[in-house]
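As you look at this complex, bear in mind that one protein chain is not there, while each of the others sits in place.
Right, subunit A next:
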Amino acid sequence: MTSEPHMNDHNPSNDPIWEQAVRWVLQQQEDRMDVDDWEAFSAWLEQDPAHGQCYDQVVEADADLETMAAKNSGPETNPEPQVPANTKHKTPGAANDNRSWWAGFGAIAAVLIAAIVFWPGQSGPEYALMETAPGEVRTVAIGPSITMTMNGNSELAVNETGKTIRMISGEASFAVTSDIPGAIRVEVADLMLVDVGTVFNVIRDDGEMRLAVTDGAVMVNPDEQRIMVEAGTEIRMQLDNLSYTSRPVSSESVLAWQDGQLVFENRSLASVIADIERILATKITVPDELSGQRLTGTLNLANEEAVVMADLAAVLEGTARKNGDIWIISN
């Protein structure tokens, strides 16, 4: 009898420790953990090292399950995606649809993505509007696993519950600490960006979006074109026809703005000026003969606007002066 001390370990269908570990994960999943629950959870973990080991396994299993679901959310596995035009997924009849949902594990997930686009959240989406002043850099937590940093002169709407960000204008970077794809969704006009374990930067400018990925990857429009942008890459995409170009980028230059720096490597003068205008909400003109020039360098945008303009003029070997609301660089 004593030679079989761990029967339960080999019989997972009857393992109270495993079941309790699953219960803790489920309870966190539902956001039903109050302070007493966390303390009870601490006490349970303290009781026996096996509790924690078992819980770790459930956490991994949970990530597996969600990844499976996310993977199968694509249109390929789902020949007839039933994107609902008018049905809510919580209608009582929904239970009858489950059979077809499972057919490939896909349709329901397609519904999920559609749900986020069309009805972001069930009990009325709550979007908090966040704006930064010209030149201001601001870091915001979105739930416990997402950090968003906004560049100056930017406007975003944040739905914390749905982990959805609407990019209205400007620039922001997102750092996600989750290994589940889809922890955050960023909407830029009709485009949808979904993280794949990621740090990425998004700029919305007149009619175009620039997406630079420094870590992990980002999926653009997971339910349509399914374009995967990988680390070390920037794409510049037109918002009307989705045409795009790509180039390699370094994470230092992409995220330098978080320290008030604008770093440019072999960029056209016009695009550098467009960045300065966007971040500082100002207007700059340069002589025509300079506009084709390509620049490499760094500007400190945390300085006074006049200093930034003098620095820019110095890079161009010219001088800066202000005429009304417009900065004029001349040589």
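Just so it is clear, a residue touches a chain if its C-beta (ideal position, glycine included) is under 8 Å from a C-beta of that chain, and two chains touch if they have at least 3 such contacts; residues count from 1.
By our rule, contacts and distances are computed from a predicted model.
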Using the UniProt record as the reference, specify the protein name of the hidden chain from among "diguanylate cyclase", "RNA polymerase sigma-70 factor, ECF subfamily", "Stage III sporulation protein AA" or "Ribosomal subunit interface protein". "RNA polymerase sigma-70 factor, ECF subfamily"
Residue of A:T139, A:S250, A:S291 or A:S330 in touch with the missing chain, whole complex considered: A:T139
Sole touch to the unshown chain from A:V137, A:M167, A:L193 or A:M219: residue A:M219
Even though one chain is not shown, subunit A touches it at residues 12-13, 18-19, 22-23, 25-26, 28-30, 33-35, 38-39, 41-43, 45-46, 49, 52, 56-72, 74, 76-77, 89-90, 92, 94-95, 98-99, 101-102, 105, 108-109, 112, 115, 126, 128, 130, 138-142, 144-145, 147-148, 158, 160, 177, 179-181, 196-197, 213, 216-217, 219, 225-233, 235, 246, 248
